[in-house]
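Omission of a single protein chain aside, the complex is shown with its protein chains in their original locations.
On to chain A.
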Amino acid sequence: MYENRRLGLAYISPYIIGLIVFTAFPFISSLIISFTEYDLINTPEYVGLDNYEYMLEDDTFYQSMWVTFAYVFLTIPLKLAFALFIAFVLNFKLRGIKFFRTAYYIPSILGSSVAIAVLWRAIFSLDGLLNSFIGVFGIEPISWLGEPVFAMFSVTLLRVWQFGSAMVIFLAALQNVPQSQYEAAMIDGASKWQMFTKITIPLITPVIFFNFIMQTTQAFQEFTAPYVITAGGPAKATYLFSLYIYETAFKHFELGYGSALAWVLFIVVAIFTAISFKSSKYWVFYSGDKGGK
């Protein structure tokens, strides 16, 4: 029965249909639409590479790409470092580890909900919680969402705050590091820091890589937080690329240009992922069959 190829095909057929209808077809279509001008009312008109040429002179495109990269490169290292640090602290036989794990995990399950973005606005708005907090120390209110740098910081912080899921993955990996390795190193007189950088880090590189890939592909597409908290402002300082795609396509109904933007984002993410995978050969160590989960 296990060799029955037709039966196997039958079981995965929902996936194949879904792949064709909801992924492959839209994927190709969006490339085709990107060569047209389409406003939902008039029939699409073929314009060749016009959309892409326009993009080269579009200041908003550059601004949006720039802030997206800034956002990704601010968020990911901070989030992963924090997740690894807390996982490391938790990875000792401490009483109450379950309680702390729960506490740290809660923010990340609420994830990208609008409710949390609303809360963020309440915290960082001019008469918000953070300003009343720093007011206690006699500091003048700061316009967190009104200054470009601070606005980016506020939006970034929301993502970093949700380090819980990366932390749980790190914690599981740390618990899998064989104790014998540390004991051997201890006999050789290794310091704690040496053990961490020479044993722990190399052994968990597959998991670091996994977290890195998942978090970056997601961060490139961040939408809810900047849309709800700052609406991309001030002066497009948090106008991440997904916002630009959304507003182009669904607010200004320029579906052709929107598709072109989406394809550029796709290519950027694809190149980024490809580079990451290529580089992983040099810094990710898979030991035997225990490699990355």
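To be clear about the criterion, a residue touches a chain if its C-beta (ideal position, glycine included) is under 8 Å from a C-beta of that chain, and two chains touch if they have at least 3 such contacts; residues count from 1.
One rule holds for everything that comes next: contacts and distances are computed from a predicted model.
Candidate names were "Oligogalacturonide transport system permease protein", "Rod shape-determining protein MreD", "Na+/H+ antiporter subunit D" or "NADH-quinone oxidoreductase subunit I", and the UniProt protein name of the unshown chain is "Oligogalacturonide transport system permease protein".
Annotation: of A:Q63, A:S112, A:Q181 or A:T200, A:S112 touches the absent chain (contact as defined above).
Note that of A:I142, A:A172 or A:A185, the residue touching the chain absent from this view is A:A172.
Within the full complex, the residue among A:Q162, A:T205, A:T230 or A:S280 touching the omitted chain is A:Q162. Although one chain is not shown, part of chain A still touches it, namely residues 1-5, 7-12, 14-19, 21-23, 25-27, 29-30, 33, 40, 86, 89-90, 92, 94, 100-116, 118-119, 121-123, 125, 127-129, 131-133, 136, 161-162, 164-165, 168-169, 172, 207, 210-211, 213-215, 217-218, 220-221, 223-224, 227-228, 242, 245-246, 249-250, 255, 258-259, 262-263, 265-266, 269, 273, 293.
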